[in-house]
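First, the structure itself, so that you have it in front of you.
Complex shown without one protein chain; remaining protein chains in place.
Letters A, B and C mark the chains in the order given here, with residues in each chain numbered from 1 onward.
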Amino acid sequence: MKAENWQQLGLKPFEYEKIVKSLGREPTWTELGMFSVLWSEHCAYKHSRKLLKTLPTQGERVLIGPGENAGVVDLGDGLAVVMKIESHNHPIAVEPYQGAATGVGGIVRDIMAMGARPVALLDSLRFGPLEEARNRFIFGGTVGGIAGYGNCLGIPTVGGEVYFEEAYSLNPLCNVLCVGVIEKDKVKRGRAAGEGNAVILIGNTTGRDGIHGCTFASEELGEDTEEKRPNIQVGDPFTEKLLIEACLELVDSGAVVGMTDMGAAGITSSCAEAAARAGMGIEIDVAKVPLREEGMTPYEIMLSESQERMLIIAEKGKEDQVKAICDKWGLRSAQIGVVTADGMFRVRERGTIVAEVPAKLLAEEAPIYTPEARKPAYLDEVGHLDPGEVSPIGDAAECLRILLRTPDLASKEYVYRQYDHMVRTDTIVLPGADAAVLRVKGSRKGFAVCTDGNGRHCYLDPRSGAISAVAEAARNVCCVGAKPVAVTNCLNFGNPEKPEVFWQFSQVIEGMAEACLKLGTPVIGGNVSFYNETSGHAVYPTPVIGMLGIIQDTSAVCTPEFKLEGDIILLLGPIAPPQEGAWLGGSEYLRAVHRMVKGKPARVDLELEKRLQAMLLEAIGKGLLKSAHDISDGGLAVALAECCFGSPAHEMIGASVVLATPGVRRRDELLFGEAPARVIVSADPSDFGRLKALAEKHDVPLTLLGKVGGDHLDIAIAEGETKTLIHERVEELRSLWQGAIECLLK
Amino acid sequence: MRFGVVIFPGSNCDSDCYHALKDVMGLEAEYIWHKSTDIRGFDAIILPGGFSYGDYLRAGAIARFSPVMKAVEKFARGGGLVLGICNGFQILLEAGLLPGAMMRNDCLQFRCHYVEVKVENAETPFTGECSPGQILRIPIAHGEGNYFAEPRVLEELKRNQQIVLRYHGSNPNGSVDNIAAVINREGNVMGMMPHPERCCEGVLGGTDGKFIFQSMMKYIGWSLPLNPATQGRCGSRES
Amino acid sequence: MEFLVKVEVTLKKTVADPQGQAVYSALRDMGFEGTREVRVGKLIEVRVEGEDREHARSLVDEMCRRLLANPVIEDYRLEVGVDG
Partner (left out) sequence: MEFLVKVEVTLKKTVADPQGQAVYSALRDMGFEGTREVRVGKLIEVRVEGEDREHARSLVDEMCRRLLANPVIEDYRLEVGVDG
């Protein structure tokens, strides 16, 4: 075969040689296409697989870890929670609405493949600054697409995050996380077990859309990005909703041996992976695939990424049962093949064999690379910060206003009010809190989920940035009263063939592994998205952590907003930095007020973090806390303001706080410095003693800051006499914060 | 007292309604598949929220041709209580069981949050437990809740007190005259955009939705004096 | 015979068109100052089997009255072409 042919499909010389050697012959055109997609970075994890193996994946609650369509965690009471996150970055850069919509569709099918009912979505988004029209367009389209698809499915979108940084202007990120619930003993696996069992394709017809989508996802975007556009599909949430209901009935029917979704690389990957996982083979006939267009070649059929399709492996003899359920839901179904024992993935077009390759070779034996890693030179320049470079602020109140107005810190209500976050009537802590909480009807149990990841921190110090992402995610989940138990993650990076990018990647993996191990939150799945790079500009290294926490009793959840006049306000964790400037590096304050992206973000003390989280959980469990809110971007002052802003269930209320911090020179660092392991809580004054004892027991610093009440946020500092730093009406602060994003869109 | 909750392809608040009726309100509730043509034996029918047929073309436009809708029409003509919530409201409009039409929200975006609505008519089977002018806090979740009726129709709605709920404070979708719920002339078919089934439990942040279902229970109990069991449970209308 | 019938569904003039409004403002903001008005409707292309043009038209007209347009807020126009 001519080299142009396989090169044009993105295969490397070494890879082509491996194919020829393994097959003992030259591949056919269809086979080559199949290898090119399954051996793409997107499907094969060629550059990341080795390092991903170093992540901790075991835990007492883990039922299924990485390797299946989604991870599964034991919730107790015979129930299990299924969770997975995935990126759809490249598609939103060219068609934000449909790109995001089909991203939701894809991750939901991963959850369905495990047999579970999808019950919640979260979206972690990164865009360029809203001052630019193109970024506004991508932002609006992406949010609209998630809303358009998720709302129609009747799956609440209960949380997520949005950041705006120049580094994402050309490469916006869209990561979507889905959570499902299932009875433990009904969990399905994506396995094609049992010779003679039926291979059935259900859902939408197959068209020419999305061919080579995963190759697209495995390339840098370039000048010719427009040309890649035919890879974009139009989502059909209505069909997906029917698929969800049909799949759940199929699971209940007992006719199903295994299920798998059809995402990237369509029929090729779903069949090859299902066969490989079971150590079996599959034989299909492309002529049996219901097509949307005429004249499609086997190559096109095998590679089509048409949406809203699932592959069902049904017990032999129960094919009619599968068909009846699909018919009931108005879905197409077609048996396209059978499971075989010979381990081969054989594709016929009626009488002719058009492809015949070992399923394992395709699905599991892509070459693995050990790329070179080199510490990037930019770190020499921006990796250090001399506090002297940052001129101290005059007007603290003005700084607070600037911070509350920056879109990174501003209320994301503009986003989540477009999402149906209440459907299914299980969302008991709505978006706007540190983590969303869902109950499970018929059980006292519930769970909390959130996503966290700070690309700027990881840019400045990838290892520590990853640790703080895990720590923050776990802390957020603890703040609502859930015990963190498992992580799913989405790793968004530039081109891994560049040593600097790979260095960032390896540092992030190291940090994540350390934090997950320490905090007892094993990684049960995830997704890697490389090549988020356009014309040499890569995104910040952006690991997004999806954290799952378990709640034993949903009547004892906690929320961030202050509740009652007279309650005391306490800080758990350190109040001042260990040395001057330690909390300024990489902070939102530096960026928004001083326009600097510099320094090392504060180091995470994982031991303290762990103790703090244990204390939080115990305090919430004992009913000692009225509210809890972690201090993250924007520091103490921003977190205090947020606690005053109320929620759908509680009115806003003021607070007055005095910081007694002798010896600390920088007020800006006290107010706006960012450090992990810090939480603001409020409590009834009569519980102070018990909280103090609890803090001592867990060896967590505790400081009494002040009281809830009034209609102002008052922050003063005690230096001999007491000086007011901030005295602002809560209502005014809140309106700045609430309207900031919409204001930028006008 | 039997409530029927219709499932159209794409309904997604069907199980929420069922849960609110059965597990929270303690009523007898059953699902009705969109292909059923016989809905005898029910005391009230709920058309739930969601995206029937993906809301393709226009919200509710395709669902109104479902086989079950003929039966629902007949049930309504016979005086049976029909409540359309959100997508259910849209379906009732498309089916001509209620006057007017639904358009895209004027903000062109989906909106999900709590709203306040004012009870404009507390004499209907769906609001009998409310006091006139009472403010209810109920969530909305829709992209097409911009109710429209021609001026002539609007006048008629007002004259006959067919506007049952109005948005109070701000109007989330641009609906004419702040309309959030309308009832038919005969007073047995109501459509409302807010979702009462989403606020029947304190843990969900509100319980005002119960007023709607309790009103229906009372009304049915009162209008079915022949059934002593039902009457005993619901008490008289005055209480 | 097969006919391709184009149906234009537009909002009645008396009905506000927020989508058209939004497009109008966006165009003005982008510098298209000569824009005077924008209205957004639907274009539905129906390929239908009919005895002749008139038959095809009457079929699609019925589709419009029953499903494709909502007479409370929308007007529609048909145009019958022969299938290409």
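Note that in this section a contact is a pair of C-beta atoms (placed from the backbone, for glycine too) under 8 Å apart; a residue touches a chain by one contact, two chains touch by 3 or more.
Predicted model only: the values in this text are computed from it and were never measured.
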| item | value |
| --- | --- |
| Neighbouring displayed chains - absent chain, whole complex | A, B, C |
| Sole contact to the chain not displayed, among A:D236, A:E642 or A:D714 | A:D236 |
| Chain A residues touching the omitted chain (full complex) | 94-95, 98, 204-205, 207-209, 226, 229-230, 232-236, 238-239, 292-293, 306-307, 330 |
| Touch list for chain B against the chain that is not drawn | 53-54, 56-57, 62, 65 |
| Touch list for chain C against the chain that is not drawn | 2, 8-10, 20, 23, 26-27, 30, 32, 34-50, 59, 62-63, 66-68 |
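Note that in this section only the chains that are shown with their structure count from here on.
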| item | value |
| --- | --- |
| Arrangement of touching chains [line / ring / star / complete / other] | line |
| Distance from the mean Cα position of chain B to that of chain A, given in whole angstrom | 37 |
| Length of the line joining the C-alpha centres of chain A and chain C, rounded to whole Å | 41 |
| Residue list for chain C, restricted to those that touch at least two other chains | none |
| Sites on chain A at which at least two other chains make contact | none |
